[in-house]
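Of the protein chains in this complex, one is absent; all others appear in place.
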């Protein structure tokens, strides 16, 4: 196992709702590529980004692919070390942990701010 | 002179600030083209659209053309019958009538709503 | 004749909804599409605004867009009515004009 | 080391500023660019928010963008300091990282 | 009823094209007439013949071909297109390049103009 310190800490900051824009789709393509290079990749969902984790998505009527399935395998099959979702953003949107399609680390905003602080690079999407 | 009733009433609803997006530039291109067809063309500035009328614009440092000059001639040289700017939108942005680069009709929101109501088509930009 | 107001952007991220609400008249219609549908979600920050405006206006949402986003009918405020694309077309046809905010 | 927060969208039309303010820490830096500069306009709706955050953070605005939009220096809240593109580069260099909201 | 359609946002990056496409198909099925779709601002990119989405992704080019085969005129703004690289060299067979006068015509001739 590589020394954690030699890996670049990079966070994808997902702050956009799915389908209305392409950001979720293209950030997933980036996550998958990044995760194959053995760096320390984190993904944080804040603001409307938390909607990307809503369970029961079915975009077949709008002819768009269901990208959300990818989140189910990011940690297990890819080298994404952490998926964070912000508690306050869920609350503001009337969402609960059981509304999410996969188990993620639900963090208070203050804790997420500490995580952001540790990163070398934050990529907003 | 043509009968006013035979003309289509079309309003450009300008609600975006200049320079950060292209909407002001491309809506002006549309206004100029539309105004040459002898229809009843109105232009309304609401929300951030009122910033398009701010006087003293100088986009040379960002290498963009100063489109605002076009507003000075729209009514005189082109067949745009009215330029409206909304009082409430000016107030919210700390702007006064004397901050504007040309004389326009400053309307209360309620009066602007009545104008919108008369239109056949409203084109949002 | 009523006017149709189309809201397609998230009310959390843009001012589309709040701009629309400033111009809406009694009898007008609001249709939530695309990311605009989050405005009609129960328990969200805009539930009260949408409920309030429903006193004087009709509220619709584009069902394919809520379905896509995993928002079930019972998660949408009850005064909002679902339409499919044909319903969307009918709303346009039955309104004097539409504004997309 | 402080983080640089870049706001490039209008606070009237998007949630960029309000999102940023939720995550900002004491000692951080805010730079207003493009349509984001309207946040720093005197007499606007965001004057108070920006003044408040200036108690714990440094506030800058990209001068070419205010100049472009006809917003003179005396129309910008006085706690905000102008930078040109070289000043923008220096802010990035002097911060541990940047987030564009 | 006669509908005119204005699309302003770029395809893929925004859902506007997708929604317009489904709207237009529904309108035609209901017996309405679509007198034209005008592509302005970043929406002109939908007229590019080189679009190559991966399998399973939305295929804007085939949607354009489908609309054309249903008899819908697809008009890309010449001025908005030129600055964005949409010219006679790059425009798809389904689309035609024309001026803003076409948008005015849609505004006048349609019973309803809808913006996406």
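Chains here go by letter, A, B, C, D and E, matching the order in which they are written, and residues are numbered from 1 within each.
Please note the rule applied: contacts are C-beta pairs under 8 Å (C-beta built on N, C-alpha and C of every residue); 3 or more make two chains touch, one makes a residue touch a chain.
Small disclaimer: the values here were computed from a predicted structure and weren't measured.
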| item | value |
| --- | --- |
| Displayed partners of the chain not shown (whole complex) | A, B, D, E |
| Touch residues of chain B, complete complex, unshown partner | 19-22, 62-65 |
| For chain D, the residues touching the chain missing from this view | 6, 8, 33-35, 62, 64-65, 84-86, 88-90, 92-93, 95, 97-100 |
| Sites on chain A contacted by the missing partner chain, in the whole complex | 8, 10, 22-23, 26, 29-30, 33-34, 37, 39, 120-121, 123-125 |
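By our rule, only the chains that are shown with their structure count from here on.
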| item | value |
| --- | --- |
| Chain at maximum distance from chain B, centres defined as averaged CA atoms | A |
| Chain A and chain D: spacing of chain centres that average the CA atoms, whole Å | 27 |
| Separation of chain A from chain B, taking each centre as the mean of its C-alpha atoms, in whole Å | 41 |
| Interface hub residues of chain A, defined as touching at least two other chains | 19-21, 47, 62, 64 |
| Chain E, residues touching no fewer than two other chains | 15, 19, 22, 113, 115 |
| Contact pairs between chains, per stated definition | A-C, A-D, A-E, B-C, B-D, B-E, C-D, C-E |
